[in-house]
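Every protein chain but one is kept in place in this view of the complex.
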Amino acid sequence: MNALDQLFVNLKQAIVGWFPGEWRLGVSVVISAAAIVGVYAGLFAITTWIERKGLGRIQNRPGPNRVGPFGLLQPLADGLKALIKEDIIPQRADRLVHTLAPILAVVPVILALAVIPVGRNMVAVDLQAGLIFFFAMGGVKEIAVFMAGWGSRNAYSLLGSMRAIAQMISYEMPLVLSGLVVAMAVGSLSLVDIIEAQAGYYGGVLARWHVFTPWGLAGFLLFLVAATAEANRTPFDLPEGESEIIAGHMLEYSGFKYALFFLGEYMGLFGMSGLAITLFLGGWRAPFSFLEWIPSWMWFFGKLFAFIAFFVWLRGTLPRLRADQLMEFAWKFMLPMVLLDVVALALWQYTAHWSVPLAGLWRWVLSGGLMFVAYLGLARLISPRRRVGPRTYRFAE
Amino acid sequence: MSKPLDFDAAEQLAMATGDVEPEQLDHDAPVSLPPPGPRYEAVPRAASPAIPEPEGELLEVSVGPHHPSTHGVFRMNVVLDGEKIVQLKPVFGYLHRNHEKLGEQTTYLGNMPYTDRLDYFCSLSNNWAYALAVEKLAGLKVPERAEYIRVITAELTRLVNHSSLVGFLLHDMGTMGTPLMYAFREREKILDAFEALTGARMMCNYHRFGGCRVDLPPGWLDQVRTIVDNFPRFIDEMERLLSENEVLIARTHGVGVLPPELAVNAGVTGPSLRASGINYDLRKVDRYGIYDRFQFRVPLGEKGDVYDRYMMRILEMRESVKILQQALRDIPEGPVIDPKVRLRNFTPPVGEAYGRIEAPKGELGFYLISDGSKKPYRYRIRPPSFINLTVLEDMCRGHTLADAVIILGAVDIVLGEVDR
Amino acid sequence: MSATFAILATWTVLAALGAMALRKPVHAALSLVGALMGVAFTYLNLGAEFITAVQVLVYVGAVAILIVFVLQLTRGEGVEGESLAVQPASLGLGIALLVTGGLIAAVVFLPDWRAAWPEKGDVALKRLGEVLMNRYVVALEAIGLLLTIAMIGAVLIALKRPDSQPPES
Partner (left out) sequence: MDPGLQNELSKRGIFTTTWQELLRFGYNWGRKNSLWPLNFGLACCAIEMIAASMARFDIARFGAEVFRPSPRQADLMIVAGTVTKKMAPLVVRLYNQMPEPKYVIAMGACAISGGPFKQGYNVLKGIDRFLPVDVHIPGCPPRPEALLHGLITLQKLIEAQEIHGPNKPRHLQETAPNEYPIPRYGRFDLDPPKNPEVWPGRPLPRGENK
C-alpha cells in the first residue's frame, strides 16, 4: 500500500539518484516542473472533454463522439488545430504586449500550482508563505488580462478586460480573507502545514477536515463562490460573456495564443479547486479512516474531478449575473460574511477548552449560529426576490 | 373596406395610393370615431435627447450586425458611459430582401411562399394573415374544418415561437443553451407534425385563400394531441428551472420597463403590450376566424419589465394549450377548401383590404390594393417585430449593455420581418 | 554576488529605466510591473518568501492595477506620446544623483553592513508576526487607521453630489 502511495515520490528519487551529486538539485527541480506542467496540461485536455460531454448530458445530447472512443481524442484534435491555425496580430495592436499577454496568463498560474500538495510528500515547492504566494500569482494574472485587453486595441477587448479586472479585484478580497481564516486557525501559511493540521479523525471515523467545523463550512462556501468568480466561471463569467461582449479580452486572439488563454483559465480553475481542497477538504487525506488504503494522490485528484464536475454542472444550468450585481454581491454580502467568519473562528477557538456539558454542541450553536444569522440577515438585504416581492398576473376573459 | 365601392376603379385607386388632390376630399363629411374606451394621453417622444454630461469618457460601441445576441443581422450603435447606455441607435436593413416590392411583381398565390420567410419562426401564422387579407379582398368563405386547422396550426406556431423565445432569452443571459435545447426539443416535435402536414419543417406554405392546401394526413390529429397533452409538462419543467431562479429574477426585474402610455403611443402589440398591462389581443378584439368559440384568457402583466414579458410568454403558452385542446376536440369533418376558388388564375375584384391576426409577436397585418389584375397593386405588411422594436431605445436608456441584450431578446424580433 | 542576483539586478534596473523612458504610459506602467517583479524575485533569492509574496500581491496585484486603471480612465489628452521624465533634465538628474548617493552612503557607512547581509532562509514567518503584533503593534494600527482615513477620503471625493446630477430627460 505504502509503495503505491509513494510510487511517484520513489520514482523521482530513483531518477535523481542516477545523477551525480551536484546535478541532483537541478534534476529534481526539472522533474517536478515537468510533472506539474505535464499533469495539469493533461488534466486540461481531459477537462475540456468532460465539460463538453457533461454539457451534452445536461442538454440531452451525446456530445463529441466521432474521434476516438467516446470522443476522447477531441481535445487532441482541437490542440492540433490550434497549433496549425494562423496567428493574427491586428495591425493596430501593440505587438509586444499582445504577444506577451497569453504567456503571462499561463506562467503565474503554473507557478501557483507548484505550491499545492497533490499527495503525501508530493509537493513541488513547500513555501513557508505558500498561501500568500498562491494569491500573489493570482494578482499577476490580472496584469495579463489587462495586457490582452489593452494590447488588442478593440473596444470590446478593453471593456472585457476592465470588467475582468474589476471582478477579480473585488473577489480577491473575500478569497484571500477566507483563505486567511484557515491560516489563522492553523497558525501557518504553509499549505503542507495546513494539511497536517487536518490529520486525525473524529471518533476514529470522520476526518478532522476544516469543512466539518462551523467556521470551516462557512469559509468553504464563501471560498467556493469567490473562487468561481476568480476563475471566471458561470454565473460569474462576465469577462467573456459571449452574448454581451463576445469574448472579452480574448477577442482578438487566434490559434495557439487563444489556446494558451484557455489553458490559463482552466489551470486557474484547477488551482482554485486545489486550494479549496487543501484548505478545507483535507488535501490528499481520506474522508473516512477505513478508506485510508486508497493512495493519497488519488484522493487529491478524485476531489479535483469532483470540483470540475461541479463547475460543469453550474455552467450548464445557471444564467449569468450583471456586472453591478456582481459587485454588489462581492462587497455587500461576501466581504461582511468573510469578516464575520473570522469572528466565528475566534469564538470556536476561544471555546476550545470549555468544560460545560455538551460543549461540542454549544460551540456549534455559538459559532455556526453567528454565521447562520448573519447569512439570513444579509441575504434578506441582497436578495432580489425579497426586494421586489412576488408577482401576480391578471387575466382578461 | 373589403367590398368594392361604387365609384370606378381608377378613382378608388387614386384615393388609395394618395394620388388624389386634397381639395377633392370632402372634409365636412361626418367622421366615425372609434368606440369609447380607455384613452391615453399622447406622450411626446423626445426624438433624441441630449446626451447628459458624462462622468467619464463616452465609448461608442457598434453592437452588430455580426454579434451573437442581435438575433440575426441587426446593429445597435450604442454610446456608453462606463457600462451605462446613454444613446442607442438601431440600424436596420441588413436583411432587406425587397419583400414588398417582390410582392407587387408576383401573383397572389405566388406571394404565399414569401410570407413564410417573413417571420421564419411562425410561417403558418404569416400564411393565415395573408390569406385573411386576400379573403377579405375577394370576399371568400372558409370551410369549418379549415378554420379549425388554421387555429390548430397557428396555436402550435405560437407554442414554437414562445418556447424558443424563452430559450433565446436565457441564452442571451448566458445559460450555455440549456433552456434553448429544451425548447428546441419541443419545437422539433411540433415541426414533425408540421412536416407531416405540409411537407416542410419551416417554410410550410400551407394556407390558401378560402381554406387550406390539403386535408390532414391520417393519424395527424392523434400526433398533435400527444404533443399538446405533453406540452404542459414541458412548461412546468421550464418554470421550475427558470421562473424562480434567483439570477433570472435579478437580471429581469425592473429591467427595460415599458410604460403603458408609451407602448400604446408607439403602436407596440403582442405580448410586449400585454406585459405592460393593456388588454389588447386581436383574438378577442377582432374574433377573426373562429376564436369566439374557444374559452381562453388573456394574461396581463403589471410592471412591463423583462420578467413580465417572459411570464407573458409562459402564460400564453398555457392558454394556447387550452385552445388547442378545445380545437382538437371539436374539429369537424368536411372539406378544407372552398371548391369554387380558382387559385391558379386568382383575380380579386378591385378594392383594398387589411387583414390582421394576433401573430405570436403581435399584430401582423397585410394591406392589399387590387387593381383587378393578377398581381396586387400595392402589398404592404405591418410587421409586429419592427414596430415593437421602435421603443428599444426608450427601454434601454440608463441600463447597461448587458441589459440591452436581454431587453432586445425579450422584444422578440425576427429580422426577416423587421427588414422585410 | 551570485549569477542569479546579477541577472535579477540587471533585469530590475533595465525595467526601471524602461518605466522612466518609455513613451506610452501603459508601456511605462507595464515596465514598472517588470521592475517590481524583479525586486520580488530578488527577495525570493534571499529566501524571504513571505516578503516576495506580499511584494507581488500588493505592488503588482494592487498598486500596478491601480495605476493601469487610472491610465485607462484618464486615457488620451496630452499624456500619450510625451515622455514621463521630469522636464528640466538637470533637475531630474540632480534628484536621481542625490537619492543614489544617499543610498550608497547609507549602505557604506552602516557600521556593520556586511553583517546586515541576511542569511538565506532565516526569515521566520512566525517571528515576523510576533514582532509586528507585539513591538510594532501601535505603528501597525496607526498605519491601518491612516489608510482607512485615506480610503474614506477618496470615497468622499469620488462620491457624486446629488445636485451635480444631470436632469432627467
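All chains are identified by letter, namely A, B and C, in their written order; residue positions are counted from 1 within each chain.
The criterion applied here is as follows: contacts are C-beta pairs under 8 Å (C-beta built on N, C-alpha and C of every residue); 3 or more make two chains touch, one makes a residue touch a chain.
Values in this document were obtained by computation on a predicted structure and should not be read as measured data.
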Shown chains that the omitted chain touches within the full complex: A, B
Selected residue (touches chain absent from view) among A:246, A:272, A:334 or A:371: A:246
Per the touch definition above, residue among A:24, A:85 or A:208 touching the missing chain: A:85
Omitted-chain contact residue, chosen from B:188, B:244 or B:292: B:188
Touch list for chain A against the chain that is not drawn: 52, 56, 59-67, 71, 73-74, 76-88, 242, 246-247, 250-255, 258
Missing-partner contacts on chain B, residue numbers: 65-68, 72-73, 93-99, 101-102, 105, 113-114, 117, 120-121, 180-181, 184-185, 187-188, 201-203, 415-416
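Assume only the chains that are shown with their structure count from here on.
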For chain A paired with chain B, centre-to-centre distance based on mean C-alpha positions, whole Å: 46
Computed distance of Cα centres, chain C from chain A, in Å: 29
Residues of chain A touching chain B in the complex: 55, 58-61, 155-156, 159, 163, 234-235, 237-238, 241-246, 315-325, 383-385, 388, 391-397
Chain C-touching residues of chain A, taken from the complex the two chains share: 94, 97, 127-129, 132-133, 135-140, 142-143, 146-147, 150, 158, 162, 165, 169, 172, 187-189
Of chain B, residues touching chain A in the complex: 59-61, 67-69, 83, 170-178, 181-182, 185, 241, 244-251, 253-254, 277, 279, 281, 284, 297-303, 307-308, 311, 315, 400-403, 405
